[in-house]
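Yeah, one chain of the complex is gone here, protein chain that is, but the others are all in their spots.
Order of writing sets the chain letters: A, B and C. Residues in each chain are counted from 1.
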Amino acid sequence: MSVDLATRLIDVLGGLLLFSTLLILAAGQLFRAIYAVAVQSVFLAIAGAVLGAATGNPDLWIIAGITIVVKAILLPWLLIWVVRRIQIPREIEPVIPINATLGLAAGIVVLAFRLSASLGPVRQAITGNALPVGIALILLGVLVMASRRKALVQMVGLFASDNGIFFTGMAVSQGMPLIIEIGVILDVVLGALVMGILVLRVRSSVDTDIADLEDLRG
Amino acid sequence: MASSLLWLTPLLSFAIGLAMLLVRDRRVLATLDVAGSLVLLGLTLAITGRVEQGGPVSALGIFRADHVTVLFLVLIGLLAVAVSLVTVGWMRRELARGQMRAERLRYYYALVHGFLATMLVTVLADNLGILWIAMEGTTITSALLVGFHGDKHGLEAAWKYIIVTTIGISFGLFGTVLVYGAAAHAQGGVLAGAMNWSSIVAIAPRLDPGIIRIGFIFVMVGYGTKAGLAPVHMWLPDAHSQAPTPVSALLSGALIKCALFGIIRFHTIARAACGPAFSQGLLLTFGLVSVVVATPFILAQYDLKRLLGYSSVEHVGIIALGLGFGGRLGTYAALLHVINHGVTKALVFLVAGDAIGRYGTRDMRVIRGLLGIAPVAGTLLLMGVFSLAGTPPFSIFISELMIIRAGIAAGRYVILAVFLFAVVTIFAGFIHRVGQMVFGTADASVGREPEARLPVLGLLLLVAAMVLLGVYVPAGLDRVLAHATEIIVG
Amino acid sequence: MDNTAAIGKIVAQAGLLVLLGPLVTGFIQKLKARLQCRQGASLWQPYRDLAKLLRKGTVQSDSASPFFRAIPVLVLAATVTTTVMLPVLWAPAGAARLPMGDAILLLALLALARFLCAIGALDAGGAFGGMGASREMTVGLLVEPAMMMAVFSVAVAGGTTDLVHLAARRGMLPALAWQAPDLLALFAMLVLALAETGRIPVDNPDTHLELTMLHEGMLLEHSGPGLACIVLATHTKQIVILTLVAALFFPLGLAEGSEPLEIALAGGALFAKLFALATFLGLVESSYAKLRFFRVPQFLGLGLVCAFLALALRIL
Partner (left out) sequence: MEVHKPSLRGAVWLAHLLILGGASAGATLALRVLIGGAGTLSLTLPRLFPFAEMSLSMDGLSAFFLLVVTLVTAAAALYGPSYLGAHAKAPLVQTFALGGFVACMAGVCCAGDGLTFLLAWEGMTLASYVLVIIDTRNEENTRAGLLYLVMAHAGTAALLVVFLTLSARGQGFDFAALRTAARTLQEPTRTVLFMLALVGFGAKAGVVPLHVWLPKAHPAAPSHASALMSGVMLKVALYGIFRLGFDILAPADGPLPASWGWTVLIVGTVSAVMGVLLALQQHDLKRLLAFHSVENVGIILIGAGLAMLLSRGRGAEPLAVLALAASLLHTLNHAAFKGLLFLGAGSVLSRTGVRNMEELGGLARRMPWTTWLFLLGAVAISALPPLNGFVSEWMTFQALLLGGAKLGGASGLLAGVAASMLALTGGLAAACFAKAFGVTFLGRPRSVHAEHATESPAPMIAGMLLLAGACVALGLLPGYAMRLLDGPTQELLGGLGPSAVVTARGPLVLSGNGAASGLEATSISVTAVAALLALLAAVAWVLRGWPRRAPRRLAPTWTCGMLPSSRFDYTATAFAKPLRLIFAAVYRPRRAIARETGPSPYVVRRLGYTGEVVDLAETMLYTRLKRWITATAQGIRAYSTGRIHGYIAFVLVTLVLALLFFARV
């Protein structure tokens, strides 16, 4: 597969990723958000595959596989399991109105593109729009975490912004070293587990959402 | 052989941690803990000696120990020993007061050693990816420790801690990716160790400044979150106040320094790539903001451990200022301050833990007359706080002195004025609160059990370091610091 | 021998002042009596009182410390010492005279006397001594700086605080070549002299009503020879103050050598000055009423302002 084709494909996938994050932002219901992040991970995996094909670097294929397994299946399943374990209302209560969030999101995306536009030649180091899209994804993920009340949604946002990092990471000249990628994913999984444990313990001890605790202040 | 030490050391402490999972007896665990820490200290010293004679050592292509590393290494080792000694006495009281359940003891010890191991890897890593992975590892292990008591506040703190720092860390990863990308690009796509700090620094001047800028900003904010720089510090007082005391000591004394280590590594690259002005400006901004933000929260604070947490924010800010003023003097001073603050803050946290144990509260308005019931602890607390507030003959005065001098040399008078005002105000608040705690007469309900010998030994170890560095910078340390400064500012 | 002559002169004029002290008091009393259309006691009454007191026995408070007996003596000594610093008959300028003291030392010695007096008053215990001491010290600390300033304003002109030198220099200037500061300073000095000599309107030397006394209140516990010493000290202080004023502002007719004529002239001049000033005191005393104690500061404030203006004008 030729490089410019790959570049075009990457740009398209970047668009899709952005779109899926916006879906998460717009989601009014917990499961929708989780599915959206799963879909996003699938796009990410595809991107990995494309880049692997373009650069002929087998590591990227492996990474794509891992991504499918872990991010598109394992983690969403974990989230869903937790949700089912603790019967909580399924809808997402925003801290700030969803429309306002979307407005902010638009601003962030613009910022990301302006920023990388100012870079110039280096862009070759990173295929296509991977850089601005990555930045946008990360910031949008954090935006989700900041603007949604439920702990689980915050985890979703975290995964979303991780996806952003991975996207850029793959697009950086022929992907990162394999063992690093694996280590990173390992960490993400472990972190997710610990977060899950915390959520469950809070549910079991004091029956509230852990993200609602606000006794420690000042 | 020396190179194998680099991966042996963390591995060993991992092994100890795992071994602890199999043990149930309290005494054995404590012995393992102390012994393990001692061995750790020995190993770190061995590495230091090796580096000091033969210069930087690297192993497996991903580990590296240079003079910057060994500073942090020895700090970690020292704190590990002191903390393990104090834990003996602390644990006895916790069990007595039923805060800690005997059957979960081994998890606690295991986690502590896992935590130590991850920190060791962080500072030993040459590969920036490994550095990141280890950093995230510290987050995960320490988050479990913060919430270990399992009470509501502990869990809340743990959650805030893990969420906020994970976000920060992911920024750090992104920054790493960008730097890696720039490096790979500069090497024309040749991947040989493109992610190793040493090789990146070698080609740093050829890296594209624009992308490095963005990368460094991400790293600065990301690892800065982990280091507790304001305004992204907010998780810190929560976590440091809720964690079990020995863990608080490690968090404030060692962990945030590891995050600083990451920042320093990238600072070195950015300095070479974009010129000093950029990264130093960023560091100055964060440093000043941290000092200023910490001030009101220290003045209007009633929770002893939160007070100490905010003081950590202040001191990380001071270190950042030192790096930001730049030049040999500033960098040297900042590194020295890393050691000084690590030792002092750990000491104060441990003593404060003892006081809190006796009075059963963290509210400084309730604690009275510590000097009367625990002379050693009271005196040490006073000394430690004086050191934190920056009075001679204690160590922090010296490093602050040098930092101020660096600031004057850099001609940053406005920043200095703000800094000095904040520091003096903080001094007032600090001594006021602690004076209330130490002096006066304690009421009868307070635990008056005599002070155990072993923990005091651990404290004295730290005090010795604190006072020694206050009156004298040993030649060896001076050499290491000088080399480290070389490495950072070239 | 130069020095012996100098010493002789100093001793002579010091003795003269001490001897004349009571006479001035006597004169003022007589003047007051006459102004009140009374016969009044004779001029020499103060001497008789002293002699009587010296012959009397002593009653000492049982709560006083051993130091109490020494106080009158010290007060007297301190006061008399000041007499050697004034030009009375002679103004022997130049290096010949051995240095004794200047205006500052003079005022300081008077302050010492006052301090000791107050200590003595507190020594016996009891309210009146304390009250007298408190008030006397208060007036004193208001008078002292003003007097210093008045002296300074002259001293700045003369370039020295040494009264003899000042007098010598003044003697050379024509007496009327005065500038405004001198007038102000003189006025200040006259106001302050009233306070310093314990006269109406500041203090009433004749009253023995406990609550109105200032100076007398401090002497309540002294008796016999001790009281005599203090009374003599009071007389001496009064004449010293008058001579100080004279030396500062009318240093006329002071003798240089020791020819009888010169000395006679100087003596005449001295008497004239003392007469004038004493009359002033007597007139004021018999034409004013005593002020309430807390009005005194305002009265003295007048002197303070004049003195300060005198100094300021002198320097500017």
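What we mean here is this: a residue touches a chain if its C-beta (ideal position, glycine included) is under 8 Å from a C-beta of that chain, and two chains touch if they have at least 3 such contacts.
All figures in this text were calculated on a predicted structure; none of them were measured in a lab.
**Q** Please work out which displayed chains the absent chain touches and list them by label.
**A** Across all of the complex, the chain we cannot see touches A, B, C.
**Q** So one chain is hidden, and I want to know which residue out of B:248, B:295, B:331 or B:344 touches that hidden chain in the complete assembly.
**A** The one listed residue touching the chain not shown is B:295.
**Q** For the chain that's not shown, point to the residue among C:100, C:252, C:265 or C:302 touching it.
**A** Going through C:100, C:252, C:265 or C:302 one by one, C:100 is the residue touching the chain not shown.
**Q** Looking at C:109, C:192 or C:277, which makes contact with the chain not pictured?
**A** Residue touching the chain left out of view: C:109.
**Q** Considering the entire assembly, which residues of chain A contact the chain that has been omitted?
**A** The missing chain touches chain A at positions 95, 108, 111, 115, 118, 139, 142-143, 145-147, 149, 154, 211, 213-218.
**Q** On chain C, where is the contact patch with the chain that was removed from view?
**A** 51, 54-67, 70, 72-74, 76-78, 80-81, 84, 98-102, 104-105, 108-109, 111-112, 114-115, 118-119, 121-131, 133-135, 137-138, 140-142, 144-145, 148-149, 152, 155-156, 158-162, 165, 210, 220-221, 224-226, 228-229, 293-294, 297, 307-308, 311-312, 314-316
**Q** On chain B, what residues meet the omitted chain?
**A** On the side of chain B, residues 159-160, 163-164, 167-168, 171, 209-210, 213-214, 217-218, 220-221, 225, 231-232, 234-235, 238, 278, 281-282, 295-297, 299-301, 329, 332, 369, 371-372, 386, 389, 391-393, 397-398, 401-402, 404-405, 408-409, 416, 420, 423-425, 427-429, 431-432, 435, 438-441, 471-473, 478, 481-482 touch the unshown chain.
Just so we're on the same page, only the chains that are shown with their structure count from here on.
**Q** Starting from the Cα centroid of chain B, hunt down the chain whose centroid lies farthest away.
**A** C
**Q** Using Cα averages as centroids, what's the distance between chain A and chain C in whole Å?
**A** Taking the mean C-alpha position of each chain, the two centres sit 100 Å apart.
**Q** Nearest whole angstrom, what separates the Cα centre of chain B from the Cα centre of chain C?
**A** Centre separation, chain B to chain C: 78 Å.
**Q** Going by the contact rule at the top, pick out the chain A residues touching chain B in the complex.
**A** Chain A residues touching chain B: 115, 118-122, 124-126, 131, 134-135, 138, 142, 145, 151, 154, 158, 161-162, 164-165, 168-169, 172-174, 176-177, 179-180, 183-184, 186-187, 190-191, 194-195, 198-199, 201-202, 205-206, 210-211, 213-216, 218.
**Q** Can you list the residues on chain B that touch chain A in the complex?
**A** 127, 129-130, 132-133, 136-137, 139-140, 143-144, 147, 150-153, 155-160, 162-163, 166-167, 170-171, 173-174, 177-178, 180-182, 184-185, 189, 191, 195, 208, 210-211, 214, 237-238, 241-242, 297, 300-301, 306
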